[in-house]
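A protein chain is absent from this complex, but the other protein chains hold their places.
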Amino acid sequence: MGVTLGHNQYGKAETRVVRVYRDSDPHELVDYNVSVALSGDFADIHLTGDNAKCLTTDATKNTVNAFCKEYPDAVRQPESLGLALARHFVEDVEPVSRARITVEMYPWVRLNHAGSPHPHAFARRGGYVRTASVAVENGRAWVVSGVRDLTVLKTTDSEFWGYLQERYTTLQPTRDRIMATSVRSQWWHTDLDTDWAKSYEAALATMTDSFAGHHSLALQQTMYAMGGAMIAAQPEIGEVRFSMPNKHHFVIDLSPFGLDNPNEVFHADDRPYGLIEGTIHRDDAGDPGLAFDPGQGW
Amino acid sequence: MGVTLGHNQYGKAETRVVRVYRDSDPHELVDYNVSVALSGDFADIHLTGDNAKCLTTDATKNTVNAFCKEYPDAVRQPESLGLALARHFVEDVEPVSRARITVEMYPWVRLNHAGSPHPHAFARRGGYVRTASVAVENGRAWVVSGVRDLTVLKTTDSEFWGYLQERYTTLQPTRDRIMATSVRSQWWHTDLDTDWAKSYEAALATMTDSFAGHHSLALQQTMYAMGGAMIAAQPEIGEVRFSMPNKHHFVIDLSPFGLDNPNEVFHADDRPYGLIEGTIHRDDAGDPGLAFDPGQGW
Amino acid sequence: MGVTLGHNQYGKAETRVVRVYRDSDPHELVDYNVSVALSGDFADIHLTGDNAKCLTTDATKNTVNAFCKEYPDAVRQPESLGLALARHFVEDVEPVSRARITVEMYPWVRLNHAGSPHPHAFARRGGYVRTASVAVENGRAWVVSGVRDLTVLKTTDSEFWGYLQERYTTLQPTRDRIMATSVRSQWWHTDLDTDWAKSYEAALATMTDSFAGHHSLALQQTMYAMGGAMIAAQPEIGEVRFSMPNKHHFVIDLSPFGLDNPNEVFHADDRPYGLIEGTIHRDDAGDPGLAFDPGQGW
Partner (left out) sequence: MGVTLGHNQYGKAETRVVRVYRDSDPHELVDYNVSVALSGDFADIHLTGDNAKCLTTDATKNTVNAFCKEYPDAVRQPESLGLALARHFVEDVEPVSRARITVEMYPWVRLNHAGSPHPHAFARRGGYVRTASVAVENGRAWVVSGVRDLTVLKTTDSEFWGYLQERYTTLQPTRDRIMATSVRSQWWHTDLDTDWAKSYEAALATMTDSFAGHHSLALQQTMYAMGGAMIAAQPEIGEVRFSMPNKHHFVIDLSPFGLDNPNEVFHADDRPYGLIEGTIHRDDAGDPGLAFDPGQGW
């Protein structure tokens, strides 16, 4: 019996770097969590411990930090930062044939002081984390933008009924429920000549606008509408993927206390939760290739 | 040798309740995590397992939920919700002599749709959690408002030098550093006849305005300025307490790569962190009594 | 421009079920977190909100719970629980063509009382979480066992030197370092007629024995040795995958205090960390198919 090394990748994960732009007034900043995963001619490291072709994970961290100084314009957006880094690793480091850069970006807002925006004081915005994931291989690049922890809720305009009945089905149908989810989404850009900041704001606005306005018969239907709207509004988006937990809000039975509860008081439950995942694809976009491929199946 | 039961308290913790106001247009909602801790004539439960005086934790949860229907006005603010609940437990449940209600409130913002605010779609705001803590005993009530996870940062206007030197001191002084913290604060109201919503917005605005405008020689100094400003601006605030981690942002040495780094690229470190805690008291406010007492010393 | 629904899946995630075997003396228990993901003829739900073919996520939760009563033997191991559930959904629920069941299992140990193991008191063991992931489609089943949060450390027998040098490489080589990681691993069984309990204990023992005994020149090399040993020891294992953070322990420079530090005092750092991922495949095992495919690329 023989054993073979299959797909492998490595790099420094979660380099937490903050870049301040202080040559301008007011100051600006970007706040990133950058992870690097490299694949290539790395079998010797595994088989014999020969590290001659091993770019240290420490060096990948140094590269992230140095790029923040060397390429200040690319660093302003997570997609362009990811492109710069991924191309560097594949083009400049001999054994590397594929690089994936995953970026989390934490948005900040400017604080007020004495009635005006302050030039160098900020608060972390919260509300969501912006993400980007870039892969480069064989001279081709895939860029994916995304969001996580964007929690949205509708107090009405959501129904759920008419579903399949079988032995284990006991759920009561409803014509009016709270629908809430914490959106995790990624979308693939088929055009790399994109204004990443504008594209991102537009995608997020379309996504939430579509959620707000949709009269929902199922969370799946709302998800599909959100993705469809994003693709319709932005020609550079070729595919949208969602992973949306159905954050259940159960109407509490107050009748033991002599109280009615016409959808006013809800228990926000933790677990279990429905988990709805799906892909919406632009017909002419072609195959997404490595766009959404995490490399290792976790 | 004998053994005595000392301070004890119990109740249901972390009841996650969402209250929707749907009789108005547009809909409104409040989103709470409510914890109840009761003290009183409960020795028998501990000593013999006689539960005759035990209000079940399940009943305290039911009470939270039912109050959301019964007292819709009180429920709109965490302070008034806490007051209503704490007074109920002490006044209406015979064995209870002290009640503490701790509330976390998760702010939401209205989503836009087709260019206008939507009447019943929301996004969780993030950025901070609003808190309230209310204690009632012997006919007296203490109300504390608070915030946690409010992360603020200044890119300049922060110095740190001139400190004590001893054997283990190696830190280099600086005239310009990033100062960042995740504010956890609580403030005690000496006047219960307060508009909680307005008071809260004012306190948060003063706190962040003060942080933004302060030229800092030490995080302690900034903390003291923040608390002092809050007390100066709002006569109903008798004491402010802070727990502020110094979220270190270290300037990265890029010289090995031939790059200078004039406070532009920082490593946002996780641990360890400085932890600065302090109390700012209005001279004429009297003793805060149970205001900040968690009951059990954890 | 048209839009197409691509891969999609849904189900109840994180059903937290505890099954007590109390008809025996002493009692036994299993503690699970079960997630269900179904794919199949579900386009109508997305496109029109027609739920006629929608098995509710609530029903999938009910199924998990009911199976714990109906199939007590299958429920004793996460792999056989996953197989029973996945086969049920595909075979008994018309629109379902693929089911993936993901299980986390929390091990418990029996407590002592008066010098003997107690028949019905337990402590959660900690140390690691056991996992299983089962997929069924087209009459075929894939079973994967796994572990996460298994933190292991060697105080010596780990070197790292001789690596690639380029512009961003500043790391100093070492002939003696701490090597620590939190093992996340999954392994695919090519034989479903397996004693899951014995197989699991054997795999974990081989994995940790191999880690302990390996003189490491790189974490990749140790990872490969671990996977290779597991495959060599157990013919039912066709492929092993790892995701192993290099939990850095940095030697602290105590020379400013006049102290040497010959690898005795270390800073256990949080972030960033090296992340080493790899696949070790038995040559005659064939393609793992859906074994490691999460369905949706997150």
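Residue numbering begins at 1 within each chain, and the chains themselves are lettered A, B and C in the order written.
Just so we're on the same page, a contact is a pair of C-beta atoms (placed from the backbone, for glycine too) under 8 Å apart; a residue touches a chain by one contact, two chains touch by 3 or more.
Keep in mind that this is a model prediction, so the values were computed, not measured.
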| item | value |
| --- | --- |
| Missing chain: touched chains present in the view | A, B, C |
| Residue touching the undisplayed chain, where the options are B:Gly6, B:Gly115 or B:Gly258 | B:Gly6 |
| Residue ranges of chain B at the interface with the undisplayed chain | 1-16, 33, 35, 37, 42, 45-63, 66, 92-95, 160-164, 166, 168-171, 184, 186, 216-218, 220-221, 223-224, 227-228, 231-232, 235, 239, 241, 243, 245-246, 271-284, 292-298 |
| Contact footprint on chain A, counting only the chain that is left out | 167-168, 170, 256-257, 270-271 |
| Sites on chain C contacted by the missing partner chain, in the whole complex | 16-22, 27, 29, 31, 62, 65-66, 68-70, 108, 111-114, 118, 120-128, 149-157, 178, 205, 208-209, 211-213, 249, 252, 254, 256-257, 259-270 |
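By our rule, only the chains that are shown with their structure count from here on.
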| item | value |
| --- | --- |
| Same or different contact residues where chain B meets its copy chain A, judged by the half mark | same |
| Between chain A and chain C, centroid-to-centroid distance (C-alpha), Å | 23 |
| Multi-partner residues of chain C (at least 2 other chains) | 168, 170, 271 |
